[in-house]
Every structure is written in structure tokens, then in C-alpha cells.
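So that we are looking at the same thing, I have put the structure below in C-alpha cells.
Omission of a single protein chain aside, the complex is shown with its protein chains in their original locations.
Chain naming follows the written order as A, B and C, and within any one chain the residues start at number 1.
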């Protein structure tokens, strides 16, 4: 059994962490930290949890969190996590950060993409990018895991195998991603106001989404060279789910059969990736509430393109579920524990 | 004033034709032909039209339709239109066909993509593809207009200007299209069953959608060479709208300012294309019920790609509205009549 | 031709007024007044109207509005309309107010239900409640029309005939109403945040909705006695539409046939009420964008209850459409002009 704290527990990712951890047989939730909701019972903030958890949010400081827990999930807004991670680590906690604050290795990217100078350069170096399918061994030993963003998880799981094995051109990658509205968080805004968002679809932050450098960093790391990538996010009128349609240029001829076979082989030992059969393609409803990434593959032989389509639940494999998968790895639990 | 008949009037496109034509100041609806609903009052089939139209559907044959009308809209399923178009034309009607039956110039494509041999080769040649922004002069004189498909309308209006002016590579085109559910028609199916379709997104007919050859034909005609194109349709949980995100490879360097300027210039005289300012991108709700195609343009300078995003209402500019726009052109009415 | 101004033109009702008035053959929109969006082109605030209207919002004062227009639609928040209506009337404009500020005859209700003391008692008396089916003659001569609320329109059109003819018990009325999200207006809030509102239904303001006294006032006026009424509003995950299910207690035995016949007879001359046949019931999609109120009637003989179900589009018959219907009556136009 391990003791767990969640800091910043009142957003959608925080809610999802609570939901999943309540069923985890090796976890005891010891603290739910929230400034805005301090001293409120959980069920007052989230009536969903009535009769399921008998705790209140707390305004606990770092030292008290450190006393209470073995591991802490930081589910704070971007830019807030870097202020507390260091002190938590000094106090011997292992930290799984769901924000972007430790995902980018190049600190110079933070001012550009997040409008903030990074204050914890050393931690940027030691933080491990928490995509288990590619960094499992390092996650196991990590004290600070930077849990991937939702779009990056979906984009990377679809793209990395082909890049890793050199079967596609790293300079010709198009990622067209579609996300449900919960990805934008719990703060009301014009764009997410129901009558504005419902019955409509749009692209947004075209050419400027903050997940772009994260995707590029990880694609380049695996390709062992700089990649050239276009990423376009879209807002879909549904609560949960990301579908990424990824267009890759094959380096040599390949049939759909071969491409599907390659992906199935590549991921055959992965517990949370499901590569569909030839002719089948994922839909987000099949991963709703689940930690799976579903992948479908098709080759367009005329144009020499491979189309990879991946689906995740943005709040599970794209956030809380993957964070718990990382926790399982860090603490030597079965990787699927609490997640199936 | 002209007299109009609609054959196959009980689908979604038929309903939309009635809706728009009821407001058209130069049109009188003389016949609404439907086998399945013959003799039923319109408002029984479509309670929406209660008190708006006092007519019944009829099982009228070709000669009677020819007597009644100056122009006929064929809103039949694919493969049914080719059986009646010839006789209607012989009887001096002008025909606007909303099916795919006269869109493809190469008759050999019909068995492959529509599972049927074409029985009216001569008409294939004389039929005019009804995309007014590119074929206005020929539409004016046409007796048989093949009204474009919904996906093609959206894809072509976004892509053709750049191809026509040679600023992008015809061998490197990716069209990622997202459609609301009404595009699939009015017949219930598993895929369109509410709980299956709602709260989910998926790609479908990947590499095999029947609109592919139509898009390729028109892209190639304008590019004056065979193009290489990948087209992926997606189903979105909303009723109406298509958003196409189009990835093109620039032949030479261009800024976003220049690209936006180019599109605005290209379409400056078009009444139904609205090119948005730099940094603005279309959303389908802004064209719901309208005959506009909204277009946003962005250049990703690193990858040398131009991203063009177009939005239409699949039942208006993608079907009934464009058909009426074509009618206006054919009969010398103001092109926007009844449509604004 | 009349000249029209809209004050407070950037909300959903304002947008709908513009949409409908653009098609009205006897109206010229002369001013669109908005403080928050002054000097912005209409299409910048509402990209929907691109190429449809070439005007900017303006911060015009009362005297200038009075110069510009024959009639003004006030589409301001509740409590703001009472500050300007008087001066507009003094300057010879006729005023159609879409807020609640002139709907309640008893000024003492304003502090309780709207948290404000009324500052224009005299106008409360002269204002005419703009429900044409019951007050047409007075609307014709009115200078100040208080356009009914969306819930009240739906509730009253369903209930008043039975009360007027004394066939149901005024002390036993249950109105269970369901509304789409646009009824709550255009300002983002927690309750209307997409992931909170989508895929859920709830009752809200149970026993305390501000439309309660408005409904009671009009029911009592027609019943010529105080009524006893319970009204429960619900939020539905859709953009537009109100469905009210109304439970009435019959004073004497009646069959469904008789009840349907009674409603059809009662409304037989009304252009915007459609009473459905026995066994048919309205759905909101059949009135979307339209000014109709659809009504279905059923008698439960065991319990002696009559169930009346009414459907409207909350932004059309429930707001902008009814306001324009009132304008048509006030200015002697055909009542349906611009609305069908």
C-alpha cells in the first residue's frame, strides 16, 4: 500500500485521478489539496463522489503533504507546478506532474510557448517524460515524472513506431487532431460556452498550440534528427476523447497488411495499446473512461502515405490514467492495476 | 417566375430544397415527387412544414413532371438518377441532379466506386459540374447540372485556387474532412444510431470514400495534371456542417499574410465564399443554414505547408443551396436570390 | 418601410433579431446599439453575418436612436431596459422590450423576483403584454410592448385556452418545462460550460425561477381568479427549443378527441400556432428557427387530467420572432411578414 496526495484536485484531471484511485487496491488517498476549495467536503465540489469518499479538500503545505504521502500527483495549472515540485522532491516524495512544466527539455521553449521563464532548470534535466511505452525503464527509477499532454500522447503513440524503425520520412508529418471539450479544462470561457461549442466544429490555435514543441521534441528524440511536423488541433462537440489522424510519408513501398502487421508487432507486449485489424479504425467511444490507446493503420499506395489513426480518452490515457500507469511502474505494481 | 419540381423529395436534401425554395421570390413549387410518400401531405412527412406549404407528395411520372415544371431537382439516391434524367431532358426540362450520377466524366469509375455500370454515357459528357465558382459560364447554358457532393464542395473550394495558380504541389495534398451526421442521409443505420454516434468521433471509409474520384477529377482538371491526394472523412456528433482541413505543399516561400491575401483576392467577386482574416478560422456554426463557404488560411513556414480550412453547411452549400445557386445562374436570376 | 433600431444587439436575441429582420421586406435596420462592441463591424462580433450586413455596432444615445428609427427593439439585460424606455417613448419611438422590465403589472414583484425596485411605474401600466394570440388588439395600438419570456410563451399558449373556457381547474396546474442552453444567454458560466451541460439534464431554480410570477399573472388574468401553479424549468443539452409538458385537471369528463378538437378550434385562425392531430406530439426540432408554437393534447381519463405539450424555439417565438410578430401588428403589416 502506498499513500497518495493530489495537489490541485478540483479540475477535470484531478476528478479523474480520484475516480480511478478510489478503485486502486494498493493506494490510499491521504490528501486532496486545493486552495480554492479548502475545507469543503469532496462531495460538495463533486456531487459525483457522494458516498464514495469521505474527505475534505485541504490547504495543506508542502511539508504536510510530504508527511502524508509517498507520491504526489500535481494537477495544477501550467506554470504553478514548477513552484512546488522542487520542495516536494527535497522532502522525499516522488512526483508525477500532469502539467507541462517539466515536459520540455529545452528551457528556452518555455517563454515562447508558455509565456514564463523556467525556474527549475536542474529538474528539467532529471524529469522523465512519462510515456511508458517508450520510457518505461527510466520511469521506474524516476523521482519526477512529467506526464505527457493529451494531444502528445495521442500523436506520439501513433507516430513513434514508424519513426523509430525508420519507415517514414521525419520531414513530412501531418497530425490532424480532434479533441472533446474537457481538454480545455474546467474554467468557463466563450469558446466552451455550450451554445458556442455545441453543433459546431472548428480548428483553433492553428500553428500555435502549446503542445507543438512537446510533440516535436519527442518525435525528434526517437527519429534521432529534427522532424518537420504540422499539428492542427480541432474542438469537437463532445466531452471526452481525442482522435488523431496522422499522415506519414513512407520511405519505401508497403501494403496496408504490412503496415498493420508492423504496428501490431511493435506494440504486441503493450498492455494499453490496441492495434486494430486491417480495415478497422478507432472511435473515441471505445476508449471512454479507459486507459487504452486504439490505433488503426492504412496505406494509400498511390501517394505513398501511411495514415495512422489513434484514439484515447484525453482525461485517462491523456492525463490521469497515464499518470496512474506511471505510478504503478514507479512503485513496482502490475502496470494495469486499478486501470482495468 | 419558374415552375419547379423536386423528385425524391423526402430525404434531407429534399427537405432543404423545399425550405429554401419556399422563400425564393421567382419560384413556384409545382410538384414534390416521392414514391414512398405518395399522396401524403408534406406536413405529415415533415411536421416542420406545417402551415408553410399546402401540398401532398405525388407519384407523378416523367411526362407529368415535364408538363408541370421548367426545372427539376433530382434528389434521388445514387444510381437512381441516371434512370430518369434522360427522359426528363428529352421533355425539355432542365435538370439539376444532386446525386453522383453525372459528376464523374470517366464512366469506368462508376463500377468501382458506386457498384453500377453507367447507362447514360452521352449525358456524362454534356453534364456540367455545378461548382459555380469555377464553372459559372457553362452552368448558365447547361441543361443537366451535376451538383457537387458535400465533401467535394468543401475540399475543392479550399484547394482549387492554390492549384489553379500553381502555388502548391499537385502531388502532395492531404484533405482531412469532418462531417456532421446528416450527410449520411435519412435512413437509420448502426453507425448513425444516436448512442453509437453521439459522444464519439471516428474516421470512416478510410481510403475508400466514394467522393475520392470526384475530388481527384476536379483537382486534376484545374491543375492540368494528375494530382496525388489523400482524403479522410470523419463523422462528428452534430447534425450539420463540414470542416475540411487541407494540407498543401507550397512551391515557393510564402507568408501567411500573402496566402490570406491571395485567397481574398482570388474569391473577391464571389458572393458565397468568405475568406477570413489572418489568424481567424472558420467554424461550421457560422454557416449553418447558409450557402456560404468560409475559408481560413495559415502558412507553416518551417514545413513549407499551407493549411487551408473550409467550412460549409453540408445540406446547403454542400447540396440544396448550391443546387439553387445553380438554378439561379441557369435562369438568369440574381445568384444570391432566395439564398440570403 | 419602417426604420428599426436594436439596442443591446450582441446577445443571442439580438443576433436573432438581426437574422430575421434582414429578410423582412418592410424593414430597414438603421442602428445596432451596443456599448461593449461599439464601432466593431457586425461581422467581427458575429462572423455568421459576413457579407450579409455591412454595418458596425454603435454607441448611439437615445436622441440619436430616436432620430434614426420608428421602432426600437430593446434587447438589454433585465433591469437595464427600464432606464431607457421612458426617454425613447418621449421621443416618439415605439418600443418593443424583450426584457422582463415591463411584463409584470404589480411593481412589488420586481424587488422579490428581479432584485430591483421599479423606476417607471406609469409605464408598467401602459405597457401591453405582447402575446398576440391573446392581446392582439391592444398590441396594435401600443407604444410599449413587453415581449413575453420564453418559458411563459410556451406555458401560456398551452394553458390559456383551457383556462379561458373554464374547462380546467385553475388551482391545479403543473408546468414541467425543458429548455435548450441558449435560453441562459451568451455569458459563460459554470452551468453552461460545455462539459458540465453536455450529456446531462437537471432541474434548476426549482420553485424560484423569475418567470414564475409572469406566468401566474397571465394565467390569473385569463382565469379571472388567482391560479395555483407549479413551474419547474430544466436544462437540456441542446442549443435551442423549449418543450413544456403541462398537466391540467379537467372540470368535467372529456375525451382526447374532444380536447384536441377544442384546441384546434380555439387556435384555428392563429397563424403561428399549430395544433397537432390526436396521437401526435411536438418536438422542438420542428420549430427550430421558426416562429410557430406546436401543441399536442392528450386526456388521461382515469385521472381526469389533460396533458398539453407545447414546443417553441426559445429565440424565435420565445423572443425575437414574437417581437417581430408584434412589430408587424403594431405597424399594420401582414402578421407573418418576414417570419415564414
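Keep in mind that, in the parts below, a contact is a pair of C-beta atoms (placed from the backbone, for glycine too) under 8 Å apart; a residue touches a chain by one contact, two chains touch by 3 or more.
It should be emphasised that the depicted structure is a prediction, and the values quoted were computed from it without experimental measurement.
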item	value
Per the touch definition above, residue among C:174, C:221 or C:340 touching the missing chain	C:174
Options C:118, C:211, C:240 or C:317, residue touching the unrepresented chain	C:240
Option touching the unshown chain, where C:307, C:320 or C:339 are the choices	C:307
Absent-chain interface as seen on chain B, which is shown	12, 180-182, 186-190, 192-195, 197-199, 237-239
For chain C, residues in touch with the removed chain	171, 174, 176, 178, 196, 198-204, 206-207, 228-230, 232, 234, 236-241, 243, 245, 247, 281-285, 288, 296, 298, 300, 302-303, 305, 307, 309, 311
Contact set of chain A toward the excluded chain (per top definition)	22-23, 47-48, 50-52, 199, 271, 274, 276, 280, 282-283, 285-287, 289-290, 292, 294, 340
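Heads up, the rule we're going with is that only the chains that are shown with their structure count from here on.
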item	value
Separation of chain B from chain C, taking each centre as the mean of its C-alpha atoms, in whole Å	37
Inter-chain centre distance, chain A versus chain C - centres from mean C-alpha coordinates, in Å	46
Chain A residues counted as touching two or more neighbouring chains	198-199, 237-239
